[in-house]
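All protein chains of the complex are present and in place, except for one that has been dropped.
Per-chain residue numbering starts at 1, and chain names A, B and C are given in the order in which the chains are listed.
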Amino acid sequence: MDFIPDPSLDAFRHEIREAINADLPTDLKEKQIAYAGSQNEPEDSLTWMRILDKRGWAVPHWPVEHGGTGWSPMQLYIFNEECTNAFAPDICWGSSHMCGPVIYTFGSDAQKERFLPEMRRGDYYLAQGFSEPGNGSDLARLRTSARREGDRYIVNGQKIWTSSGYFAEWGFFLVRTDPTVKPQAGISFLMIKMDTPGITVRRIPQLNGESDLCEVFLDNVEVPAGNLIGEEGKGWSYAKFLLDHERTTSSFIFFNKREVARARAIAEAETQDGVPLIRNPVFRDRLTRLEAEATALEWSVLRELSKEEFKYHPTAAASTLKVAGSRLQQAICELEMDLLGARSLRKFAYDAHDRDAAPLWPDYSETVTPRALVMRASTIYGGTLQIQKGIISKLAFDL
Amino acid sequence: MDFIPDPSLDAFRHEIREAINADLPTDLKEKQIAYAGSQNEPEDSLTWMRILDKRGWAVPHWPVEHGGTGWSPMQLYIFNEECTNAFAPDICWGSSHMCGPVIYTFGSDAQKERFLPEMRRGDYYLAQGFSEPGNGSDLARLRTSARREGDRYIVNGQKIWTSSGYFAEWGFFLVRTDPTVKPQAGISFLMIKMDTPGITVRRIPQLNGESDLCEVFLDNVEVPAGNLIGEEGKGWSYAKFLLDHERTTSSFIFFNKREVARARAIAEAETQDGVPLIRNPVFRDRLTRLEAEATALEWSVLRELSKEEFKYHPTAAASTLKVAGSRLQQAICELEMDLLGARSLRKFAYDAHDRDAAPLWPDYSETVTPRALVMRASTIYGGTLQIQKGIISKLAFDL
Amino acid sequence: MDFNPSDLQRMLLDSAERFLADRFTLEHRRGLRATADGLDTEAWSTFAELGWLSLRVPEALGGLGGTMADVATLATALGYNCVASPFTSSVVIAPTILTGADQPQEALLEAIVGGTARVALVHDEPGDRYAYDKPRGTTAALRDGAIVLSGQKLLAVDAPSASHLIVTATIDGDLALVLVPSDGAGIEKSPYPLYNDQRAADIRFDDVAGGTLLARGAAAQALLTQALDLGRIADAAQMVGSMEADLAICSAYLKERQQFGQPIGKFQALQHIMADMFVATHQARSILYAAIASADADAAPPALARMVSLMRINLAEAYQVVARQAIQLHGGYGITDEYEVSHHYRHQLVLEKLYGDVDHHQRRLAAL
Partner (left out) sequence: MDFNPSDLQRMLLDSAERFLADRFTLEHRRGLRATADGLDTEAWSTFAELGWLSLRVPEALGGLGGTMADVATLATALGYNCVASPFTSSVVIAPTILTGADQPQEALLEAIVGGTARVALVHDEPGDRYAYDKPRGTTAALRDGAIVLSGQKLLAVDAPSASHLIVTATIDGDLALVLVPSDGAGIEKSPYPLYNDQRAADIRFDDVAGGTLLARGAAAQALLTQALDLGRIADAAQMVGSMEADLAICSAYLKERQQFGQPIGKFQALQHIMADMFVATHQARSILYAAIASADADAAPPALARMVSLMRINLAEAYQVVARQAIQLHGGYGITDEYEVSHHYRHQLVLEKLYGDVDHHQRRLAAL
């Protein structure tokens, strides 16, 4: 064991930080601060990808031949941390972390050439069409059908929880191309242009005022057969590949570290009888417990990145990061609301530009509760807390 | 709704309190204080029953014709609370709350005459022989067999978790009299004298130094057929009758109230830099939460006693009392240990009379941890926490 | 002791369950967001017709003179149906103060009973954190025998739809409770919704004349404390009702929703979550009863304060178990605005934090 970080990484971090400081437009940054990580407007993601692309940093984790940087896992970690700390918008996850990797791993050369540069450059947004109403954690029950007719698929069905579906130009869909084989074997991975006739998108209002998640209805949508990625019937294994691909993202370690620092700042700013709440031992202790948990989480991520020999199945570690990270996200938000007390209850307009000036109210009172409300989803999406626990007990203990 | 208690109960409480004060021998009381509710020596239970019996109060909840008092549920509640608050020993639960009710409900007149007066008078201790190794919460798997031979049963098998089994003169056992019918139907309820040849009792050392729980081995034990209570094959329903009989006991409301008050006393006695820990907001808040929970629990018990119309199955309420009561017992003990800090770690002799004088140590340091350790069992015995949750979800929600 | 509803309570409950479930559907409640002050005026008139608004007005003043047990019965039904309304302000807090004032405000009480007046308490100020016994920055001055109010108030719950305001202020170093019509000259309201769509406002008072001094000094403080404690009980009853709705909604959902080929209610992990929610809710109703008993027995103020604070501490823990898990059990649907559970979550969140959070009640208990 040697826990001393490579000192050369300091210089790397410095370089990244300077570059982001130079490149990140003030208006984007301010909007991210205003949303405090509870929202990310998809057009901002594209703007930021285009900016990053100029340095060749839009998809740093991709293979070098497709525009990646060749950075080490620790360098990628630092890059992502610096982006988060600078309040840069998220990039389009659908292209960078989901559809992109599937295409460069399983797609044809033509597909690579067609899609990867556009994705990397942030030319358009990609929406994910995996979940369907009624099969949240159970992809085997997928019902959206794609019937082959000549050189086209005719797609019918309904997708849900599609982030920024209303904005996306392309979507990547799991569809059932063969209803006769066992459920997992009949699924395929299809690229569909979102303006194809027969597609209707409905934005779903969420409990915090946001409506980024969408329902996508597909009614006899005609898709060129060339939009099939990889082999027909392999969609299930591509989806699994995606889930196994990224082991540390679901820890949301950078957001967690940033938010726990914000909770401390709020505890220092909010007062009771003139005394900052950070000096109230009950609030202070709660905060410190979260700081400890965030420290543990950070080192759990480092263990993962450093390829620790692990006596359990690696996916058990990935699920652990998800469980610990999602609980921490919720606990931090809950503390922030509790610090604000009744002043956490005011509903401000969700969109930053619709908010009235409220000089009697601190800025963070506009953002704490929307974030806290939507963070109830952190133990739901990407496999619920219960699904994660099931994975852990199975893979770590063979139960 | 009318939550004003019957004012006549005040006089009743006063009468009970005076009587207990007059009757309870100092040495018994002091021993109970020394054990702080973590232990109850069975001989003390009998002594106390004999004393109570002089007033006709040994088994106040029994039907009047068998020596009960005819008190109302609220009067019984007050009586039990006063006994607990006076640090009276427990009575022999096996006779008063388990075997006794089965006999007066299902036994023959001869059995009633034979057993009930002796039980009531505290002539001997009764041990429970229900559980077996390997079937903790699953009585249907009961394996101890009783084979009928003429006017006797030949009993073979093994029981476990028999409280004070080493001391008891009689035991009441669930045994399998018919292995050919479905598991629940072949079980019978048998009285067995503990000194019958073939019975071996082993005391089980517990994590807190106590060894009151026993294993009972039965090797060709000959039991007169007249010791069968009720009908052969009905043992399962008698056991269920017992579990349904007492709905509020498992809340341990009186112990919980007494212990939460003790936790407050410890928080007032223990200091940090000369300041009582009760003024440490973190400890104080934990204590107050427990006081709130104890208050809720007390009113849950009152709702049960007052026959509230309840839109769920009543056993769901009983299990709720058990879940809340057992968690509270544990949480109070944990707080008490935490208040003591490192001074909770010293292992004193378990038996009060073996303890060395330790003038540098407060009395409660001798009792907090033994109680806390054994209270880990409060979410295990009488149906684990998991079993209780299963009952609630089934009976309240039909899940 | 009798835990079963009295005839009056049964009547209240029956009328409430019928009327509220019919009217306050999810769609109707979402529709109220578009109104100026969040109030369902028509429903409020029905509240009046059903006698609900007179519950805490003494019989001598034309009310029902009901107990807090009566109030809680109704409040539970409101919570069950997730109705965010000025109920606690106008039916509990204001009548307590207006009845206990040096000069009982009979006309206004009558108007409340009739549904034509609603009264909000205006207390919080910038920099406050549940400061219920601290001097007020808002001042009430006597000028030419009349009260003149000046100051900045924050987060006055239910003020946007109120016809009258009870304002806490400092008068010659004493606490004063001052009643003013809400549309008086010099009153500037900045209204906004809370997360349960209840409305509140920041209010600036600039030399506002025409106020009535309801009470001052120790009497005012005692009246304020009593009104708040009764209000806290009413809000707690709404929380309990809302939690009980979560139980019903979730247990139905678990039976209906299929996953991996069976209703998700067959999964033991989810069954145990439901059991935890049940235990928390059952205990919450029990401690609500404890506080009601204290209030209806006219317990001494410190005894009532202690019981109310214990109750609020318990409820704050309970709703976390219930409302949060209710969302979790619904998966993605739980975080949409289109399913009931997120509404109940936000409603309970608001009710938990009004009139004192856990920290406030812990401090209060320590000071008793």
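Here, a contact is a pair of C-beta atoms (placed from the backbone, for glycine too) under 8 Å apart; a residue touches a chain by one contact, two chains touch by 3 or more.
Since the structure is predicted, the reported quantities are computational estimates derived from the model, not experimental observations.
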{"item": "Chain not shown, its touching partners among those shown", "value": "A, B, C"}
{"item": "Contacting the left-out chain in the complete assembly, out of B:E65, B:D151, B:D195 or B:D273", "value": "B:D273"}
{"item": "From A:S95, A:S131 or A:S300, residue that would touch the chain that is not displayed", "value": "A:S300"}
{"item": "Selected residue (touches chain absent from view) among B:I78, B:A377 or B:A396", "value": "B:A377"}
{"item": "Sole residue of A:A317, A:I332 or A:L373 that reaches the chain not shown, by the stated touch rule", "value": "A:A317"}
{"item": "Chain C residues that touch the omitted chain in the full complex", "value": "267-269, 271-272"}
{"item": "Residues in chain A touching the chain absent from view", "value": "1-6, 74, 279, 281, 284-285, 288-289, 291-293, 295-300, 302-303, 306-309, 312, 316-317, 320, 323-324, 386, 388-390, 392-394, 396-399"}
{"item": "Where the unshown chain meets chain B, residue by residue", "value": "131, 134-138, 160-161, 204-207, 213, 270-273, 280, 282-283, 334, 337-338, 341-348, 358, 360, 369, 373-374, 376-377, 379-381, 384-386, 389"}
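Just so it is clear, only the chains that are shown with their structure count from here on.
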{"item": "Maximum centroid distance from chain B, chain identifier (CA atoms)", "value": "A"}
{"item": "Between chain B and chain C, centroid-to-centroid distance (C-alpha), Å", "value": "42"}
{"item": "Averaged-CA centre spacing for the pair chain C and chain A, given as whole angstrom", "value": "38"}
{"item": "Approximate Å spacing (C-alpha centroids) for the pair chain A, chain B", "value": "53"}
{"item": "Per-residue multi-chain contacts in chain B, two or more chains", "value": "281, 285"}
{"item": "Residues within chain C bordering two or more other chains", "value": "270, 358, 362"}
